[in-house]
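A single protein chain has been omitted; all remaining protein chains appear in their positions.
So, chain A:
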Amino acid sequence: MTEVTRMTAAELAAKIHAGELSAVEVTQAHLDRIAKVDDQVRAFLHVDAEGALETARKVDEDIAAGRPPASPLAGVPLALKDVLTTKGVPTTCGSKTLEGWIPPYDSTVRRKLREADVVVLGKTNMDEFAMGSSTENSAFGPTHNPWDTTRVPGGSGGGSAASLAAFEAPLAIGTDTGGSIRQPAAVTGTVGVKPTYGSVSRYGLVAFSSSLDQAGPCARTVLDAALLHEIIAGHDPLDSTSIDAPVPPVVAAAKQGLDGDLSGVRVGVVKEFQGEGYQPGVLRSFEAAVQQLRDLGAEIVEVSCPHFVYALPAYYLINPSECSSNLARFDAMRYGLRVGDDGTRSAEEVMALSREAGFGAEVKRRIMIGTYALSAGYYDAYYGSAQKVRTLIIRDFESAYEKVDVLVSPTTPTTAFKLGERVDDPMAMYRADLCTIPANLAGNAALSVPSGLSDDDGLPVGLQVMAPALADDRMYRVAAAYEKARDAATGRGVLDQIPEL
């Protein structure tokens, strides 16, 4: 039998629900794996062994008593990004500001996982307040890419993605503001999905850029991501931007994709996301993936989205603007770090000293850029123009989706870069999100599925599949069909090729 930590979530659920494996032994196997390898990977900021085993015991009791499991993933372990609040379990957002904070309430995502009896193993590392593309902006040290521990696992959700690639968890939750689920998925050889904006509740997701933030599923297979998607998605009255519409049938779509037939599906290749600045091995992997989609029966069309090249500059105005406003809540009065309160200083001085001590460099940069972009005199030229670009990007998508059902591109321009390589060059770091940002600005659905290894450095490459808002099912179908064809062609899965830690 396959080692427990190597199984997919779907396989684990089937065995647990059939009584062939207990949820407790599955949970313990993952806790043991974390104990064994996490000093090399550092995917977790906090491991909640007791809470995890308690959920697992409940699942085993249900099954022993003949009660139906609470969900199709009941008893399956999961790693939760540390930006989602967990009642009674620390939530830091990778920041010194929130070190030691124990939230008094659960995020809606956490509540749904609890109700589904998904076993939450712990909280994963991330760039501070989700600002970054390498997880090096965590105040608690970087996460290492399990493919090569001298390289970054992407970011901001590097901990969640690395936990999957290191076989510490079969499922994870990430959040994607500009690519923080998809970009780490691409560079770790895992699957990451940004659902349509508004389909997963933001209640209890510590706000960074509210018009862009979206939580979503991370897994090692497309079907596993779909199973998790259906558990966490759905309307929530506690989030005023939550969409009151049925969750698209993503599990059925992934299963349909596994039939291996994409005839009648029109796939658009984004012309602007290739060429100069892209690693040759990434482009070759992408071209091979497009050929495989064609072989599956899809009709391939080249599509131009001329304003996508303006998405990155627009994003780095909109996102810091919203960030500067959202992070004003960290005022050292109601929660979080307070320094310098010696009885002589005013509240304002204590606030400025606390924010200085609690925030890292990238957070400070974005707060200041946002403050600048929203200032009188600069507002129209910067923030106002960026909002106009957002309109132009939405129009590009609309005209593309008149011609095609989904769009594809490489998820990232390069494979995983070295730790430290881009920390002193913010613009170089920002370019890691070049291809992922348009879907955030438009609120569309998008995912990354591994397209094998780059032939120039042997590191994983991601294929991005984008779909219109609330048509998430389309990209699951295409990605599942592709994933199966990819493995059939090479005779093994992408993660089967990862070196032992």
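Convention: contacts are C-beta pairs under 8 Å (C-beta built on N, C-alpha and C of every residue); 3 or more make two chains touch, one makes a residue touch a chain; residues count from 1.
Assume contacts and distances are computed from a predicted model.
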| item | value |
| --- | --- |
| Hidden subunit of the complex - UniProt protein name among "Spermidine/putrescine import ATP-binding protein PotA", "Phosphoribosylformylglycinamidine synthase subunit PurL", "Integration host factor subunit alpha" or "Aspartyl/glutamyl-tRNA(Asn/Gln) amidotransferase subunit C" | "Aspartyl/glutamyl-tRNA(Asn/Gln) amidotransferase subunit C" |
| Touching residue (missing chain; options A:207, A:300, A:394 or A:485) | A:394 |
| Sole residue of A:27, A:86, A:292 or A:324 that reaches the chain not shown, by the stated touch rule | A:324 |
| Touch with the omitted chain, as defined above, among A:44, A:197 or A:273 | A:197 |
| From A:147, A:359 or A:401, residue that would touch the chain that is not displayed | A:359 |
| Residue among A:310, A:401 or A:417 touching the omitted chain | A:310 |
| Where the missing chain touches chain A, by residue | 101-105, 197-198, 211, 237, 240-241, 243, 307, 310, 313-314, 316-317, 324, 328, 331-338, 341, 343, 345-353, 355-356, 359, 361, 364-365, 367-369, 371-372, 381-382, 384-392, 394, 426-427, 430, 441-444, 469 |
